[in-house]
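Yeah, one chain of the complex is gone here, protein chain that is, but the others are all in their spots.
Our next item is chain A:
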Amino acid sequence: MVGLVVVSHSYTAAQGIAEIAAEMAGETNIEPVGGDSDGGIGTVPDDIEAALAAADDGDGVVVLVDLGSAVMNTEVAIELSDVETVIADAPVLEGAVNAAVAATSPDATLGSVRDQAESARNVDKL
C-alpha cells in the first residue's frame, strides 16, 4: 500500500491535515511531520526521512508539502532515504485528501496517488 507523508512548517498543521485525510484513508499510513529542532516553525530533513520510513510498507510514499523550504527539505530527505518517494505538486490539504482516497484503491501506485493529489490543484471552491 502506498503511504502518505504530510510536511508542514507547523507540526500541528501537519497533524490536523493528516487527521482530515485519514477520514478517507482506510488502512493507509499517513505520517504528519513538521516544526524545527526547537519545536518552532520550520522543517527538518532528518524528521522527514523518519516519516518516510514510518509511512512506507514497501510500495513507496507520496509526500504533500506546504511552502518553500518544505520542498527543499523534503528533497534532501529523499536523497538521504532508501524509500521510493515522490512529491505531489498539489495544495497540501486538498491534495492529502485526494491522495488518501486514491491510496485505498487496490490498483494504487505511486503515480496514480500522486496524479490524484495533483488533480486537487484544479478544484474550484466557488
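Here is the rule we use: a residue touches a chain if its C-beta (ideal position, glycine included) is under 8 Å from a C-beta of that chain, and two chains touch if they have at least 3 such contacts; residues count from 1.
Please note the rule applied: contacts and distances are computed from a predicted model.
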Looking only at the UniProt record of the hidden chain, which name from "Methanol methyltransferase corrinoid protein", "Thiamine ABC transporter substrate binding subunit", "Dihydroxyacetone kinase" or "2-oxoisovalerate:ferredoxin oxidoreductase subunit alpha" is the right one? "Dihydroxyacetone kinase"
Among A:Glu23, A:Asp38 or A:Asp124, single out the residue that touches the unshown chain. A:Asp38
In chain A, positions touching the absent partner: 35-38, 40-46, 67-69, 72-73, 75-76
